[in-house]
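Let me begin by handing over the structure; questions about it come next.
With one protein chain removed, the remaining protein chains of the complex are shown where they sit.
And now, subunit A:
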Amino acid sequence: MSEIAEKVKAIIIDKLGVEASEVTPEASFTNDLGADSLDTVELIMEFEKEFNVSIPDDQAENIQTVGQAVSYLEEHAK
């Protein structure tokens, strides 16, 4: 797993209070990991902070799963 994927996973475990085994690439924040709309906003903010990126709202809407977050950040992280 890439360093970015590791960090993304750690943030999700911390913020959503889920087990590491649940954080699979296909896992959806809202459908599988128990996030509500505010949790999702917080996750995006944490990604922005951790990876020093700014994720526009229209792109944040497309980040629904763990895998989508990792791909986006691998592409955009500085």
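Remarks
Everything that follows uses one rule, which is that contacts are C-beta pairs under 8 Å (C-beta built on N, C-alpha and C of every residue); 3 or more make two chains touch, one makes a residue touch a chain; residues count from 1.
In the analysis below, contacts and distances are computed from a predicted model.
For the chain that is left out, the UniProt protein name among "Diguanylate cyclase", "ATP-binding cassette domain-containing protein", "Amino acid ABC transporter permease" or "3-oxoacyl-[acyl-carrier-protein] synthase 2" is "3-oxoacyl-[acyl-carrier-protein] synthase 2". Where subunit A meets the missing chain, the touching residues are 15-17, 34, 38, 41-42, 45, 48-49.
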